[in-house]
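For this depiction, one protein chain was excluded, whereas all remaining protein chains were kept in their positions.
Labels for the chains are A and B, by order of writing; each one numbers its residues from 1.
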Amino acid sequence: MAKVEMTINGRSVSGVVEDRMLLVDFLREERNLTGTHIGCDTSQCGSCVVHVDGKAVKSCTMLAAQAAGSEITTIEGLASDGELHPMQAAFRDNHGLQCGFCTPGMIMTAVDIVNREGADVDEQTIREQLEGNICRCTGYHNIVKSIAAGAKEMGSGMKEAAE
Amino acid sequence: MGIEGIGARALRKEDKRFITGKGHYTDDHKVAGMHHAAFVRSPHAHAKINGIDKSAAEDMSGVVAVLDGKQLTGDGIGNIICGWMVHSKDGSPMNMGAWSALATEYVRYVGDAAAVVIAESYEEAKAAAEAVVVDYEVLDAVVDAVEALKEGAPQLHPEAAGNLIYDWEIGDEAATDAAFDGAANVVEIDITNNRLVPNPMEPRSAVAEYDDAEDHFTLHTTSQNPHVARLVLSAFYQVAPENKLRVIAPDVGGGFGAKIYIYPEEIVCLWAAKRAGVAAIKWTADRSEAFMTDAHGRDHVTKAKMAFDADNKITGFKVETIANLGAYMSLFSSSVPTYLYATLLSGQYNIPNIHCNVKTVYTNTVPVDAYRGAGRPEATYLVERLMTTAARQLDVDPAELRRTNFVQEFPHQTPVIMAYDAGDFDATLDAAMEAADYKGFAARKAESENNGKLRGIGMSCYIEACGIAPSAAVGSLGAGVGLWESAEVRVNPVGTIEILTGSHSHGQGHETTFAQVVSDRFGLPAENVQIVHGDTDKVQFGMGTYGSRSGAVGISAIVKALDKVEAKAKKIAAHLLEASEGDIEIKDGEVLVKGTDKKLGWHEVCLGAYTAHNLPEGMEPGLKEGAFYDPTNFTFPAGCYICEVEVDPDTGVSTIQQFVAADDFGKIINPMIVEGQVHGGLAQGIGQALMEHAVYDDAGQLLSASYMDYQMPRADDLPDFVVSHHETLCPGNPLGIKGCGEAGAIGSPPAVINAITDAIGHNNLAMPASPHNVWKAIHSA
Partner (left out) sequence: MYETSYHRADSVADAASKIGDEGKYLAGGMTLLPTMKQRLAAPDTLVDLTHIGDLKGVSVNGKEVRIGAMTTHAEVNGDAALQSACPSLAKLAGGIGDPAVRHRGTIGGSIANHDPAADYPAAMLALNATIHTDSREISADDFFSGMFETALNEGEIVTAISFTAPDKGAYEKFRNPASRYAMAGVFVADHGGDVRVGVSGAYSNGASRNSEMETALSGNLSADALDGVAVDAGDMLSDIHGSSDYRAHLVKVMAKRAVAAM
């Protein structure tokens, strides 16, 4: 058993878990953060993507013990003060989701894409950067539109913050 | 959010919970005392079980029970049924082999469950399942339907000699043969419709709770049709009487057909919870289990020929299909290659004579059943590949050959049961050709050639039968259920409304579109309308969501119930306003007397219904109405898809340059949601055409058993789609809705393959058109 301490969505948490426990299971089973989903066994579908120290990571392919000491952001921690994150709003406004199962991982990946590629990321880059996120409902058409729109919105937010 | 009625691109009410991680899927459901199930699955495609040694597993940490098929059947749990009786052409009923939720004597596919372990934790259950020793006597296996019919093939079920389930036919064979005798031209084709794995992103899951004080079960499950699940679990599997079984399908992460069926795991979890004396059991498939146990789709082999007269009019169409149904007959499996397939073989065309023979076959593979489109993609692929092949052979433009043969007048009775009620096939063909700049293709092809690439264009004019389905009609064809839908409209005393529906949303956005229908009717804000679905304790009964039926059937039931609510509200208002009932009008949230300034707020009328202080003589208090809607006909969405590809001859990679969809879905409630349905369907159809393939080796091992080997369409595999809509109303239901859920998956595969075969210059190409297959096709030319 391992004692793990980490910050999840801005709150310090700790738990004593089996060494083999995956981060996704720690989030879902120990912390009841069930917005992070499990859609495959081979680290390909991206339903489980969270941010670890600011970077998109597949939480099904990381032990909770590996994440000890890290700052984790899950889909539940993306909105602040009741305000949707611009990427969340963009998915809603552009019908970027249907069944909703892949959506948390998509949104967490999308925010990471914008963090790395900037607010003007083009649609071809978005498509390439979604290699690790599988959606079966939308055909990606509106996901790509959502991310492009969310990127613009994040960009204007960043500008406002800078001014 | 304001008043967003029919036709509005209303944003989805359900989205907030999904984008904030607050969706509640079955695997998110936890209860005190919950145990976990792990199944002991056969590693062999075909074997006799000589014994099961459970002793080591039973002694392991956390294990409370290890149960097998003999215990299951011993407790009276019934065999899994196929709910649609199909008769062979000789009149004999289909040959259905026995399927127990846990195998008793034989396992018949890799993944067939022989036992289950119930343990305190998931890891303990998994570990103990590995320790169960099943003594398998391995038998020869057969995975290919054509091989399974051959003499000497391994036999799966004693009930089905030669592995034949039925040998069925439709149409007039003699008349069709005569048409070929007099034909000016005959075009032949041999095609395979590749086997697919549905792959909703949420794996199947079940949480079975047992309350021993009440002898009552609650099942949370990933179902597209919780009431059907309860009915079948109760009436056929004898798990519990219906009044002692509540089935809840909460948020469900995609279905595509695979979550229609009631699988062994749900049956076993319910039975085992009571038998093992635990409060609850959870089972959630991992993706490997999903590949191994979710009902697969398609898997047809077909030989067909089409007769044309000297004017290129089709005079006859003859089809022979062998369909693989896997190791057992799944719930609706028998209907897919018959009544959902052969009845659509007339396509958009006037074909006077059609004959189709279908043999269905047992093999040592996962059961095959309806997957998005179900039979209709197979029919469309055949008809539309054949039309393009014919155009090439007859040396006419593929669009012109289609146009020459389009049905122009409605209603149109085909020779294969279906009577098309409305459509305008020229309109969607014209629209698609315009959007695709069909005329400019030659210039684009020349440009590709300059870059060393092969460019091709392909089209597909599809028709499907949706709005499934008139109960008496399907009953006469063998269905074990009626396919109506129910709705209940509960108006609260303050005027807000709950709609209880038997339809189930697993991505379709019913919480939004159904509310729009109500908003439109009474002029109420959509946020005042709540949609309740997916719980057998809340909704009286319903048939669920599949076959593009929620709009055409589910909404029609709501409309019918709204009619009753409106009539009663008008009676109350007329009484209160001392006006004639015929002069009352409800709009913009008010109840008015036409031509006067007399009016009441909607909420005042509703409150009046509940205070009951001043109701018309003899009227019951309250404002709540229910309705059952049974369709009078199928609905017939249709359209034209055009695909343009560029093939890299060096690698065989096909890149879609543009994909145009022009559809006629009848009345549309929310264009944004409908477009999303088309996008998703296209992705699945393009996936079938280019990427997806469930491949077994000869021993029955599934080689494409994970995303490492089964290619799921990803964002960079697909283009932006160009989608448009061209409405002709369906005359058969109150709003004129046809349905939109499956069209994309039905219409797109032939468009893609017609484009690639156009690019590479010959027809010898099987789906999926993977780089390797296309490369081989180029080099075999």
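Everything that follows uses one rule, which is that a contact is a pair of C-beta atoms (placed from the backbone, for glycine too) under 8 Å apart; a residue touches a chain by one contact, two chains touch by 3 or more.
As the structure is a prediction and not an experimental result, all values here were calculated from the model.
Colleague: Where does the absent chain make contact, in terms of the chains shown?
Modeller: A, B
Colleague: Of the residues listed, A:Met6, A:Val57 or A:Cys137, which one is in contact with the missing chain?
Modeller: Per the contact definition at the top, the residue touching the missing chain is A:Val57.
Colleague: So that we can see where the missing chain sits, which residues of chain A does it touch?
Modeller: Considering the whole complex, chain A reaches the absent chain at 2, 18-20, 22, 41-44, 46, 49, 52, 55-58, 60-63, 65-66, 68, 109, 112-113, 116, 129, 131-133.
Colleague: For chain B, enumerate the residues touching the unshown chain of the complex.
Modeller: Counting only chain B, the missing chain is touched by 123, 126-127, 130, 288, 650-652, 691, 693, 695, 703-704, 707-712, 770-772, 775-776.
The rule is short, and it goes like this: only the chains that are shown with their structure count from here on.
Colleague: Let me have the rounded angstrom distance from the C-alpha centre of chain A over to the C-alpha centre of chain B, please.
Modeller: Each chain's C-alpha centroid was found; their separation is 30 Å.
Colleague: Within the complex, which stretch of chain B touches chain A?
Modeller: 11-12, 14-25, 27-28, 123, 199-203, 251-254, 256, 286-288, 506-509, 672-673, 675-676, 679-684, 706-708, 712-716, 718, 720-721, 744
Colleague: Which stretch or stretches of chain A touch chain B in the complex?
Modeller: The contact residues of chain A facing chain B are 18, 20, 28, 33-42, 44-45, 47, 74-76, 78-79, 84, 88-89, 91-93, 95, 97-104, 107, 123-124, 126-128, 130-131, 133-144.
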